[in-house]
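Here the complex is missing one protein chain, while the rest keep their positions.
Each chain gets a letter, A and B, in the order it is written, and its residues are counted from 1.
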Amino acid sequence: MSYRLPEGHQGRREAFALITITIITEIFLSIPQKLAVDGKSAAWIIILIAGALSFVGLYFILALSRRFPGKTIVEAGEEAVGPFLGTIAALAYFIFFMASLILFLRQFSETIITAFLPQTPISVITAGFLVVIIYSTYIGLEAISRTAGLLIGFIIGSLALITVLLIPFMVASYNLFPFWGSGPDIVARLGATRTSLFGEILIVGLIAPLLSGKELGRVGITSLAAAIGIMTFVEVIYLIIFPLPASAVFTFPLYSGARLVFIGRFVQRIDAIFVFVWIITALIKLAATMYASAAVLARALKLPVFRPLVFPLGILVFAISFTIPSFPDAVTIDSRYLRTYGWIPAFLFPALVYLVAVLRKKGGRGSDLAQSNS
Amino acid sequence: MTWRKVTASLLVLLLLALTVTTTGCWDRREPEDLAFVITLGLDTAPNKQVLLTVQIALPKRLAGGAGPGGGGGGGGGVGPSPVSSGTTFVLSVVAPSIPTALNLINTNVGRMVNLDHNRLIVIGEDMARKNFSRFLAVVVFPEIRRTTFLITTRGRAADFIEANTPFIEANPAKYIEELTTANFFSGLIPLSQLHQFLSAAESYGQEAITILADVTKAGLKPKGQTDFKKQIEEAMKKAPTIALETIPFIAGEIPRAGGNRVEFVGAAVYKGARLVGFLNGSETRAAAALRGEFRRGFILVPNPLRKGFFVIIELSQARPVSVKVRINKGIPEINVRVTMEGNIDAIQGGGNFSVNPAKRQLERAVEKRLTQIANAVVTKAQSQFQADIFGFGDRGARRLFRTWDEWTRYKWLSQFPQARVKVQTSFRVRRIGLQFAPPKPVTGR
Partner (left out) sequence: MGFWSFLRRLLTVDDSIIDETFSLGYRPLGERPDDDQWSPRHPDDEIPAAQAGLSGTSDAGDDGGKGSLFKKPTPLLGAKKEQAEQMSPEKALQQQVSTSLDVNLALIKTALRVPQNKDIIIREFVIGNPGVRAFTVYLEGISERNTVNFAILEPLMLLSYIEGPLPEEKNVFDLVKDKLLPGNQVKEHDKIQPLVQATLVGDTALFIDGQNKGLVIESKGWDRRSPDKPITEQVLRGSQEGFVETLRTNTTLIRRRLRTPALVTEIVQVGALSKVDAAIIYIDGIANPKLIDEVKRRIDSINTDFLPESSMLEDFIDDFPGSVFPGGMPTERPDRAAAFLAEGHVVILVDNSPFALILPATFFAMMHAAEDYYVKPLLGTFLRLIRAVSLFLALLAPAFYIAIANYHQEMIPTDLMLSIAASRETVPFPIILEVLLMEFSFELIREAGIRIPGPIGPTIGIVGALILGQAAVQASIVSPILVIVVALTALSSFAIPNLNLTFSIRVLRFGFILAASVLGLYGIALALFVLIIHLTSLKSFGVPYMSPVAPHRPSGDVITRIPLYQARRRPQFLRPLDDIRQGKINRPWDPSTDKDKKGGKDK
């Protein structure tokens, strides 16, 4: 049974941009700092390890999509493990996306308050976000991914620019030593448990029907690789610029980095421009995640359309994001729960569903995944 | 439907009216409602409080460019006075903490105090020696940036700020920036922004230094109270005590007359966040060279061909300084290689240094001199301050350790005073200026 949720046409670059942006935007939150606390100067190695391990998760998501061409992981799950368990899995995906959305929204709103508008009440900022996100999701995935494809050049460019501008502060390359930071064993353990950093790759499973199988594989792999590369790079830069006790305490790591730009008399205090670009990046990610939540929920509840769900979900997100008492609480919940256990809905469930599908011999042509490399 | 249209349009109109006429959409601040603080000064006050001094900029009175009031510029309204240079005014207040102090300042300044354009934080000697680390917590305050310059004054910061009347610049912010960055290129002051200071202070492998400044007795006083002649006499009196090849001054001691009443020379050395001593001009330069921050500077060496005369060389760093550290039975052994190059700027007493062996002689003389200075400052750092202000730990020793715990357990900063440091300098002459030999006036009998 295929649901008619036609979301138009996806191009390769748009999908790539969408997925990459959805994953890397969290680097603008406290991730660099949290990693620096645990991993010290080897925080970037943690990202690499986590990224490498998340490829396993991606493999299962792609395999599942391959096995059930034309269906998203939700429907594939229902076909593979039956309606009841399939719905459970779908709800797990839904909760994952919602959690990502709510926590990110709250943290980013706080960032805007600290960086831009200290006295504005946070509800205004969050409401502003939500209005735009609801509108964007309502217009549809096509528009969101096209916007992502349009803007990804600017976003990568702004990261490159900030790197270049901070070169005067990068003489302290010794900040990357001691190489193993808190020790290779700790680093490895942290790397293994932080695969949830890349959990948003799950969205690949959702756009599966819109791209052909081979394309889907290429898009998934390239975007995950790009995301890993960019996040590692950013972490490295962050560690070089800010020596250790400092890098472990910034509430807004990248923003503090942007504040440091100082070249001559003119190019200083321009952090507002970077935050401007980051806001747009965050909007793309939020819209994509909101779409993912709505689409997953719609399919899980067997609704033919997802748009009516967007507005209520928006209100829900708004309300829940304010049940978190304070910003440090949000950061803690994000890193302790979402980023530690997020791999369960994002990777484990698709993996289990896939294995069950193989065992029960559901779906077709399950075994030419080797061709997804390119 | 019309009723709804009416409500909707009324709502929109209301919103528009609000945004246009209200004086604040929470964060909206009109530029003329702000008081821009250019300099911030911290001093100790009794009972663990802080004396906060602010220098607030007065906006230039530009009445529409081509209008009649255009030329009046900085002088309009407020003339030079003991605590105002015409473009800024100074204000001090005693309070338990910095944010409290800022609030108190707002009790008499009619505009919102705003630190967005703050350029400089001045730390009084007293505070630097005692409880500075308590007020380091102010960096958490979002309006303070890590790119703010940091200087330490001998004496009170409040006096310093008040005496700081730049004459060449109407814009005090620009003055500070020019001074702290341009002067950096002569080597007589280190590069010291809050970022560098905090990075060094919090690091296990180096200690921090800041720019040193002071008020002098020389300098132009406002309202024509300067006794220029007397200042020159004072300067002359200091002359015989100066060692010829060095700049042994710390701030406040340069023999001069006129100019600004403050000067920025030398460095203040910190252990952690506590001031422990000063470096004079040439020591700062040497330390800068060893830190790898040296850009350009002049050095005098005795002329090897003519006794009693000097050759003036303009030095610059040719290659990055290489620091190699080995840990031998727990004691560090540090090998530093400094590669310099330079132009001959002036040859007192004559002599052609464009060919060997004279050139080589000169180069060796310079190398000897440089090594001497470097060793002197290293010894001073090790014995007098017991602080690794050169960053040898971070730059050389850190990579020898595998994990962070090992590094912190080694406690480099305590090991440094016992370390064996060997400095090697190499110098090459590159250019010799516009003439091969200096002018040689000839007279008749």
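By our rule, a residue touches a chain if its C-beta (ideal position, glycine included) is under 8 Å from a C-beta of that chain, and two chains touch if they have at least 3 such contacts.
Fair warning: this is a prediction, and the values are worked out from it, not measured in the lab.
In the complete complex, the residue from A:122, A:171 or A:279 that touches the missing chain is A:279.
Within the complete assembly, A:125 is the residue of A:45, A:98, A:125 or A:244 that touches the hidden chain. From the set A:112, A:172, A:228 or A:346, the residue in touch with the chain omitted from the display is A:112, counting the whole complex.
Where chain A meets the omitted chain, the residues involved are 6, 8-9, 11-14, 112, 116-117, 120, 124-125, 128-129, 131-132, 135-136, 138-140, 142-144, 146-147, 149-151, 265-266, 269-270, 272-273, 275-276, 279-280, 283-284, 287, 303-305, 307-308, 310-311. In the full complex, chain B touches the omitted chain through residues 1, 4, 8, 16, 19-21, 23, 25, 27-32, 34, 36, 38, 57, 59-67, 114, 116-117, 119, 171, 173-174.
As a working rule, only the chains that are shown with their structure count from here on.
The residues of chain B lying in touch with chain A in their complex are 25-27, 116, 142, 145-147, 174, 177, 193, 195, 198-199, 202-203, 205, 292, 394-395, 398-399, 401-407. Put simply, chain A touches chain B in their complex at residues 40-41, 114-121, 124, 169, 171-172, 174-175, 177-184, 242-246, 256, 259-262, 265, 268-269.
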